[in-house]
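Okay, structure first, notes after.
Every protein chain but one is kept in place in this view of the complex.
Letters A, B and C name the chains as they come in the text, with residue numbers starting at 1 for each one.
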Amino acid sequence: MSGSLDDMYRDIILDHYKAPRGKKPIEEANIASDGHNPACGDELELKVSVDGSTVRDVHINCKGCAISVASSSMLAEQIKGKPLEEVKGLAEQVRKMLKGENVQLPEDTDDLDALKGVRNFPVRIKCALLAWVTLLEGIKTFEKGTGESKTINLEETD
Amino acid sequence: MSGSLDDMYRDIILDHYKAPRGKKPIEEANIASDGHNPACGDELELKVSVDGSTVRDVHINCKGCAISVASSSMLAEQIKGKPLEEVKGLAEQVRKMLKGENVQLPEDTDDLDALKGVRNFPVRIKCALLAWVTLLEGIKTFEKGTGESKTINLEETD
Amino acid sequence: MESDIENRPTAQAKGLLPIDIERIKADFPILDQKIGDHQLVYLDNAASTQKPRVVINAILEFYRKYNANIHRGLHYLSEKATAMYEHTREHTASFIGGVQPKEVIFTGGTTGAINLVAYTWGEENISEGDEIVISEMEHHANLVPWVILAKKKNAVLKRIPVTPDGYLDLTNIDTIITQKTKLLAVTHMSNVLGTINPVEALAKKAHAVGAVVLIDGAQAAPHMPIDVKAIDADFYCLSAHKMLGPTGVGVLYGKAELLDAMPPFNLGGEMIREVRFDKVTWADLPNKFEGGTPNIADVVAFDSALHYLEELGMDNIRQHEMDLTAYTLDQLSAIPGLEIQGPRNSNQRGGAISFTDSDIHPHDISTFLDSKGIAIRAGHHCAQPLMKIMGKVATARASLYIYNNEQDVDALVKALGEMRRYFGL
Partner (left out) sequence: MESDIENRPTAQAKGLLPIDIERIKADFPILDQKIGDHQLVYLDNAASTQKPRVVINAILEFYRKYNANIHRGLHYLSEKATAMYEHTREHTASFIGGVQPKEVIFTGGTTGAINLVAYTWGEENISEGDEIVISEMEHHANLVPWVILAKKKNAVLKRIPVTPDGYLDLTNIDTIITQKTKLLAVTHMSNVLGTINPVEALAKKAHAVGAVVLIDGAQAAPHMPIDVKAIDADFYCLSAHKMLGPTGVGVLYGKAELLDAMPPFNLGGEMIREVRFDKVTWADLPNKFEGGTPNIADVVAFDSALHYLEELGMDNIRQHEMDLTAYTLDQLSAIPGLEIQGPRNSNQRGGAISFTDSDIHPHDISTFLDSKGIAIRAGHHCAQPLMKIMGKVATARASLYIYNNEQDVDALVKALGEMRRYFGL
């Protein structure tokens, strides 16, 4: 083991894992994107409704390990009510953080810091990434206005 | 080295090598057979004239190492004047001897005993074999009366 | 059990005593270590096994005393190295049931062995409309080559289903293996379910319709006596690293008449008879399939692995693993929330035991166990189609070998108990 177990499974992570946010289906969504990590079998369904340029509501359903579920749940919690531009920036920051770069997350996103512990478990980094790259793909399609997002296949994107 | 050098290069071997018998071309031949050992590059040309059922004359031209040359030379010396049946038996015996079997060579063929030393040098056994399998192939064709022998390609026959 | 690699017996020594696990454990230097605060408990043997001191030392000794390229070298080291390399071939031939040494081809692993057959025999013998029969429990190594070959040749890939309790479902076998079947490629033992398949009976059925039979022995060869002649396998494949041997060595056994008829593979030095710019003729078996410098040192050391296994006795190894598998299944069954895959009868299975927890993902199981020093594997185990059929995205898998004992299993069981508490369940 490269890190200590509690580094990865911090209380916040386990809290999100046991009671994931964003489970509730939403009525209408402008962004819909699916994520898949064939190596792990993780599957994720993401729907976001955007009002003007602000995220109004999020639905995320992740079938996977504690890390991918917690990461998805954090995403749901963090992006709701935020301007789309900010959300994009945040997702990029998280992606960089998980890849080992030194990033400064915005003030009100402390929870996400807990994901850092995953970096000591190389094989698990993709689990934490899944939700965020799926979101980025969804936003990209939304901005292009080309309709349906392609399913994110994790190995292609990292 | 698995054996001592002098085990392989016995005086008799070096003697044959330096003055190979059977070099002299012969007029007419009933048996003609070529041998080739691609791994070593050794090439051998064999011609035998048979009178009734007795070997009258032999021509053998071997381009190769000391062992293949000496073995060819011994063959030329040994088979001349012998009944074909006896020659066949002898060639079979030598083949067996080189492959490590315990054989009793005929009384008047003491020289051939010197080839035994080759057995301690596994890679060189084929060198000693070449002349004898080429001879056997030639006799086979002669007995079948089908004309030309195929070129012996050593790896196929051992 | 130290052996002098210069003078090694080929004969199969049959171990007679009951297996003394403590003595065996002591032969494996890696097992004597702590992972964090915990003694290492290695239960990832289906992925790769650990190496006894004799195997490690054989590599060491080879490089210290005998290393040279083999084949046609006329100097001492090369002759020695060649003799040792060929000795392992003979030994392997005897280990798998007494076949001809030239029927033993060294490859890089089971994957390499199966691919060799696909690229040569498959390329030449599979045509449009032909049927290739595999099972639903194949490892990707015995699946992907046939999926791709079938696609390329417009052949049909048919599969023997798996029952919910992890056996091959032979109910409709006579509609699966038919006159159109050209190849049956099936695993001897499943790396996910542990199931030992009735390969003898299947081979008989396949031969009755004139099909060729390839058995993936990667999981079976390490754990039970193998007799490829009794199975009547046309091809049998195995990996040294799963049976105490070094990484980078595999074996393809093939019947001589099949191998002789096949085009060569991995073209280069030592597998040719004669090369011209316009024409190449091939060397005889086994060289035809061993182009280039092989993994000499590791093949030489594999001999010591075979020797070690034989000293214990493959029957004894099988008996020990049956006993320990029964014990493990028993213990795991008592853990709430745990679901075990594969046959329950240890007579019909090996010691690769897959399980899932109703709430905890296999990856979390594996990471948690690792924090207790326990090495298992989690994932799809290179058997994605089987996972889908089982309705799982992944499983956790503990897999046993000769150096495992009840204490190892107890450590696993204890940790699994603690795990649910850790994750707040």
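The rule is simple: a residue touches a chain if its C-beta (ideal position, glycine included) is under 8 Å from a C-beta of that chain, and two chains touch if they have at least 3 such contacts.
The structure displayed is predicted, hence computed values, not measured ones.
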| item | value |
| --- | --- |
| Touching partners, among the displayed chains, of the absent chain | A, B, C |
| Touching the absent chain when the full complex is considered, from C:M224, C:A378, C:L400 or C:L416 | C:A378 |
| Omitted-chain contact residue, chosen from B:R10, B:H59, B:R95 or B:R124 | B:R124 |
| Residues of subunit C in contact with the chain not shown | 29-30, 33, 35, 40, 42, 44, 47-48, 50-51, 55-56, 59-60, 63-69, 72-78, 108-112, 114-115, 118-119, 139-141, 143-145, 147-148, 157, 159, 239, 241, 246-249, 265-272, 274-280, 291-298, 363, 366-367, 369-370, 373-379, 382, 384-385, 388 |
| Subunit B residues touching the omitted chain (full complex) | 1, 4-5, 8-9, 14, 17-18, 38-43, 63-67, 121, 123-124, 127 |
| Where the missing chain touches subunit A, by residue | 1-2, 38-39, 121-124, 153, 155-156 |
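Everything below uses one rule, namely that only the chains that are shown with their structure count from here on.
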| item | value |
| --- | --- |
| Highest-count interface - the chain pair sharing the most C-beta contacts | A-C |
| Mean-CA-position distance for subunit B and subunit A (Å) | 80 |
| Approximate Å spacing (C-alpha centroids) for the pair subunit A, subunit C | 39 |
| Sites on subunit B at which at least two other chains make contact | none |
| Junction residues of subunit C - those touching two or more other chains | none |
